[in-house]
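Have a look at the structure below before the remarks.
All protein chains but one are shown at their positions in the complex.
Here is subunit A:
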Amino acid sequence: MATKAAVSVSVAASITAASSSSSKFVINTPHRFLCLKRLSSFSSFSASALAIKCTSISNCSPNKSARSMEGFTTRTRASAQPLENASELIASVETFIFDCDGVIWKGDKLIDGVPETLDMLRSKGKRLVFVTNNSTKSRKQYGKKFETLGLNVNEEEIFASSFAAAAYLKSINFPKDKKVYVIGEDGILKELELAGFQYLGGPVCKHFNLHEDGGKKIELKPGFLMEHDKDVGAVVVGFDRYFNYYKVQYGTLCIRENPGCLFIATNRDAVTHLTDAQEWAGGGSMVGAICGSTQREPLVVGKPSTFMMDYLANKFGILKSQICMVGDRLDTDILFGQNGGCKTLLVLSGVTSLSMLQSPSNSIQPDFYTNKISDFLSIKAATL
């Protein structure tokens, strides 16, 4: 299976009939992303075409590139064009959405020419938004990272998947008397707190013996019972370096036994660049684990689900057709842009190489591609 270089298709989100019908929380926003499959290619579609049947939810594996889509026709996109006329693209949109890892920075190092590029775009009156699937930091903490790197970015312009999880719960009026169980890191906890939600869990286990919960030793022996809080109404799962069996069991019990309990994933990225030197198992792994034990699919709030796109379009009053999504990953960033009906620009400064883009097994074609965002600074893009 040539999945190492190729982009694979996966099920991004679905709400099982059980959770949506028994849920007491009114979903009052038209988030049809909730039932969106990650598709290899399709044309921009209207909201009504989003009524895709969610099939085969028993299998949480995302690697089903041959899976056909029921319910509507797909159109193969034309191959991505090298960006030759940057000013034309810039003039044609009002907002640029940037992914962060591999576009703005790599690990903790700024990519060449980024500050000047962002300044140039702002001077042309363009709105800039930063969307990242990384849930380890809150948007405030990201604001600090931007500042440390010498970039002039406001925290209101940053949308991390940690924020998305809290924003989603807010959008469905998740009751304040219900709790959220978190399998994930600090960023999620901070955003939930800011949004006024009660939470349990988080990385706290790293401070204790991994087999202890407030002093109770976990032992798989007769007579041992793990209790769980019946008031947990949602389990949020994201990237968690302190992942362990205890957390899986707690989350599983909540999802299986608390009526209407939501299963929310910040994102399902298979790998992430924790360090710039190599790939690391990503949030897709922790989410996969919970799918495996609950046999349920999560509601995904991060890319490529369009939740964040819908949120910021609504918040800033912008039209999707006026947006250009710039990212380095085909199956999250570019698909995110396509799902939302935006223009898409792939940069080769991150995880995707030209050969991966052009590989016959890749079916995600952005509108344009270029080396890095500072190519915007030249009237014609630098030769590739």
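The rule we apply is simple: a residue touches a chain if its C-beta (ideal position, glycine included) is under 8 Å from a C-beta of that chain, and two chains touch if they have at least 3 such contacts; residues count from 1.
Basically, contacts and distances are computed from a predicted model.
Going by its UniProt record, the hidden chain of the complex is named "Phosphoglycolate phosphatase" among "Signal peptidase complex catalytic subunit SEC11", "ER membrane protein complex subunit 9", "Phosphoglycolate phosphatase" or "Cell cycle checkpoint control protein RAD9A".
Residue A:Gln249 is the one among A:Asn85, A:Gln141, A:Gln249 or A:Gln322 that touches the chain not shown. Screening A:Gly282, A:Pro304 or A:Pro366 for touch with the missing chain picks out A:Gly282. Considering the full assembly, A:Gly107 is the residue among A:Pro82, A:Gly107 or A:Pro175 that touches the omitted chain.
In the full complex, the hidden chain is touched by subunit A at residues 1, 3-4, 8, 10, 58, 60-63, 107-108, 210, 220-226, 240-245, 248-249, 252-253, 256, 268, 270-271, 274-282, 284-295.
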